[in-house]
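Structure first, then comments.
Only one protein chain is missing; all other protein chains are in place.
Think of it as A, B and C in the order they're written, each chain with its own count starting at 1.
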Amino acid sequence: MYVETRVRVRYAETDQMGVVYYANYLVWMEVARVEYCRSRGFNYKDMEAQDGVFLAVVEARCRYHYPARFDQEVVIRTSLAEANPRLVSFAYQMQVSSRTIATGETKHVFCDREMKPTRLPQKYYPTFGISHRAAK
Amino acid sequence: MYVETRVRVRYAETDQMGVVYYANYLVWMEVARVEYCRSRGFNYKDMEAQDGVFLAVVEARCRYHYPARFDQEVVIRTSLAEANPRLVSFAYQMQVSSRTIATGETKHVFCDREMKPTRLPQKYYPTFGISHRAAK
Amino acid sequence: MYVETRVRVRYAETDQMGVVYYANYLVWMEVARVEYCRSRGFNYKDMEAQDGVFLAVVEARCRYHYPARFDQEVVIRTSLAEANPRLVSFAYQMQVSSRTIATGETKHVFCDREMKPTRLPQKYYPTFGISHRAAK
Partner (left out) sequence: MYVETRVRVRYAETDQMGVVYYANYLVWMEVARVEYCRSRGFNYKDMEAQDGVFLAVVEARCRYHYPARFDQEVVIRTSLAEANPRLVSFAYQMQVSSRTIATGETKHVFCDREMKPTRLPQKYYPTFGISHRAAK
């Protein structure tokens, strides 16, 4: 199961090689991640504001297959790769006109305002497909 | 009186025109502003952390005279244009090899954690050259 | 006459004050400018690629009225403030939930690949509402 998000390449995101600067793919992954959560009925902003729970990234990886260029529409397919009450990881496939331009993964731990690891509140288990039994 | 700060143009800061993307000059102004404060014996980070006082920008302006390019060293001369306990404004001159490439100004108000306007704590008056008499 | 563009605030665009970092408003203005051109039947990318004509910014200005926050939808109303075959300026009004959060202007000159000023090709006059008579 994946969720699709679309971003249009901004001029700001290009570099003098005439293509998208490599760090910006991680920004797109974040945009896609937020959309993934929203599509699952879960607002990331609210979890931060109401529960004081943050998703802190512990690892990010991207493989660049083909350059993205200004004004292209990039489709990002986001799926959940792993989830338990302590960590969650996402996988991303980025396409332009049906050609895969990049793939990536990010791994996150749930943490509190002091950036200490915490457990995901149970009410959010369904968002991440975590069963209450498995979470024990 | 001005304070000099140097930044080297990052690849990330260029765009497909082969020059520095225009919004990045505002990032350099921020770097220069922090250095200006530091050179006056004042740590911006501490004011935020200890006093809960923030410098919220209310206006920014930049004139672009000549493009900056990757790997060039940009010298930013920062000076105080106006200061009182409610607002402060800075002026910036940016140069590459003695040629002025851009000039800019930013205007800020002091505010608290809730982004409400506040007055600068008196201990910081000297940093901004505010006299106690004038501040009343 | 204005053209509306919408952007959703990215996490990447916030700073530790909990609001959008000030330089990012200039990125949104660029996104809005490209959309303005597209809505006038003009593709900015093509002008660069086919005609070798670029819009080089010579001045940018932004007034910040109210902070924008993560995940908010920002509506940008873009209009043409001035246009002739040598320069064009745009005005921007940025709103969140009908409240104006910022206003800005950018001024640009047309230039060639070597960043030298040039004249806008006549075929693009209609996009910018330039009459052939006035342009002489």
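Assorted remarks:
Please note the rule applied: a contact is a pair of C-beta atoms (placed from the backbone, for glycine too) under 8 Å apart; a residue touches a chain by one contact, two chains touch by 3 or more.
Since this is a predicted model, take the numbers as computed values, not measurements.
When the omitted chain is restored, the residue from C:25, C:54, C:70 or C:124 that touches it is C:70.
Which of A:57, A:75 or A:91 touches the hidden chain is settled by the complete complex: it is A:57.
The omitted chain makes contact with subunit B at the following residues, 8, 10-12, 27, 30-31, 34, 43-45, 70-71. Summarising the interface, subunit C meets the missing chain with residues 11-12, 14-19, 21, 23, 70. Touching the omitted chain from subunit A are residues 16-17, 19, 22-24, 26-27, 30, 48, 54, 56-64, 67, 115.
The criterion applied here is as follows: only the chains that are shown with their structure count from here on.
Over half of the residue numbers found at the subunit B and subunit C interface occur in both copies, marking it as a same-residue contact. Computed from the mean C-alpha positions, the centre of subunit A lies at a distance of 29 Å from the centre of subunit C.
Look at where the CA atoms of subunit A average out and do the same for subunit B: the two points lie 33 Å apart.
Mean C-alpha positions place subunit B and subunit C at a centre distance of 24 Å. Shown for subunit B are the residues in touch with two or more other chains, namely 16-17, 19, 23.
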